[in-house]
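Input: a single structure, listed below in C-alpha cells.
One protein chain omitted, others in place.
Moving on, here comes chain A:
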Amino acid sequence: MFKAERAHPIMIFTAFFKQLRGFLLPMIFAVSFQFRRGDGLFENRYSLYFVLGFLALSLIGGFLRWFFFTYDYQEGVLHIRSGIFVKKERYIQKERVQTVNYKANVFYRLLDLVTLQIETAGGFKEPEIDIEAIHRSKAGRLRDGLKQQNNTAEGGEGTFQRPETAPEAPETQNPEKTQAYTVGYRRLALAGITSGGVGVILSFIAVIFGQTMAFVPEDWINRFFAVFQRTGVTVILSLVFFAFLLAWLISLLRFIIAYGEFRIEKGQGEILIRRGLLEQKELSIKTHRIQGIRITEGLLRQPFGYASVQVEVAGGASQQDGFKTMIHPLIHRGELPAFLALTVPERVYHQQVKPLPPRALRRYLIRSFLPLLPFPVAFYFIPGNLIWIGMIIFPLSALFGYFRYKDGGYRIDDKQLTLRYRLFARTTVLLKRKQIQSLKMQTNFLQKLRRLTSVNATILSAMMRAEFTLKDLELEDALEIWQWYQTGKSTKPPKTVIKEEMQ
C-alpha cells in the first residue's frame, strides 16, 4: 500500500531550526562575552567564520537527516529507516501501537503537514516514534492502518495492563453524529487569566533577568541606578507593577496559544482532542485506558464556578501536558455532568459529597498551622518588625485549614468512588472500583481516639501510579468505602445519607 517515502522537504528546515535552537544559548553567551570584552560583534573574524560554519553544518545536517529518513507501511508493519552515519531501522507492529497523535507547527499547518507521534506499548526504550512533516491525508491513512482491529490487540499488551472493561459498550449514537465540545475564546481568555501561570512566568523573568545582568556592562548598571536615585520609589513600584502585568499577559497568551481552537470529540472507543493556536496538537485517548478523572477548581476559578478537567491515562510513555491530559481547560460546574456523559461515560459528577465530621476540623486546622511553626522562631531571631507577615500568614492558613476541612468529602455511586479534597485548588476525583489498584486506611493513634481515619486510593497513571488521599473521615464512612471496595456494594444508599446530612 505504501512505498518507502520521505517526509516533506520542509523537514530540512525544521531540523535545522531545532538544531539551531539547541545551540542558541551557548552562541548568545559566546557573542555577549565578546561584546563584553570590548570587541565589536564579529570584529574577530574567526567568530564570524565559526558562526557561518555552524549554520552551514546545521543546514547540511538537516538535509541529510531528511534524506535518510524514510518510512513505509506494509501489512501491519511500519518500517522506519533513519540515521546519517549510524543507520537505524525500526519495525513497529501495529498490535503494539497504543496511540497515534498528530502535532503540527505553524509552518506545517500552512503546508497541511503534520508530525505523526506513535506511542507503543511496553519497551521502555524509545517508546515514542515521530514521523515528521508528512501530508495530513497520508498521516490519516497511516493512522487508520495502524489503528485497525486494535481492539483485538488490546489483550496482548502483556503484563502491564489487563483489559479494564469489556470491549466498549455498543454506541448509542451514530459515530458520525458525534457531538463535539469546543471552547470559545472568551472562555479561554478567562481560563488564561485564572490559570495561575503568572508565578511561573514571573520566576522565569527573574531567572532571565539574573542571567542577563551578568552580561550587561557595568556603567550601564551604574547609570540605571543613578536614574533610580533621582526618581525614587514610585518608579520602582510601577516597574514591579508592569512586570506583573507583563507576566500576566504572557501567561494569558501562552494559555491561548496552547489551548486555542480547543475541540474534544468522542470517537469509537476513544476521545479525540485537538488544541493549539500555532502548534496544533491532536491526541486520541482510548476510553478504556482512562483510569480516573480529576476535576480541579482553582482558587481564582472556584468562585465563578469554573473548573478544569483532566484524565489519568494508564501507560503511555509521555504526555505533553505533564502526565495529566487536559480534556477541558475551563468548564462550568453546571456543564460538567453533560460533558462527562459525552466524553467519559460511566462517570458521574455530583455537586454534593458526604462531608467530613465536625471533629475533623481541629486536625485540619492544626495540620495547616504545622508548616508555620518555624515562623515565630524566625520572628524572634530576625531583627525588624516582621509581625505583619504573621498577621497575613496565620489567618490565611487558618482559612485554608477550614476550607480543606469543609471541602473534604466522598461519595459512592454504584461503581464509582468520588473523593474531594483541597490543598489549594479544590480537587474532585472520580474513580471506578475496577480501576482502583488498592485501597488503604491509615489511622494514627490520635485519629484512633477520635474514631477518624484517612483513606487512600491508588490508581494507574502515566507516571506508574497516582494516589488520592482524603484525611480524617468518620471511621464508619471509611468502612463504608472499604466495604464497597471489597464487595461492590455499599451498605447505605448514598443519596439518603446526603439528605440526612443536609437537614
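A few points about this structure:
Operating definition for what follows: a contact is a pair of C-beta atoms (placed from the backbone, for glycine too) under 8 Å apart; a residue touches a chain by one contact, two chains touch by 3 or more; residues count from 1.
Definition applied: contacts and distances are computed from a predicted model.
When the unshown chain is looked up in UniProt, the name that turns up among "YdbS-like PH domain-containing protein", "Large ribosomal subunit protein bL20", "Aspartyl/glutamyl-tRNA(Asn/Gln) amidotransferase subunit B" or "Heme exporter protein C" is "YdbS-like PH domain-containing protein".
For the chain missing from the display, the contacting residue among A:Arg223, A:Arg263, A:His332 or A:Lys448 is A:Lys448, taking the whole complex into account. Touching the missing chain, out of A:Val100, A:Leu190 or A:Ile459, is residue A:Ile459. Considering the whole complex, the residue from A:Gln74, A:Gln351 or A:Gln486 that touches the absent chain is A:Gln486.
Residues 159-163, 314, 433-434, 437-445, 448, 458-461, 464-465, 476, 479, 482-483, 485-486, 488, 491 of chain A touch the missing chain (whole complex, contact as defined above).
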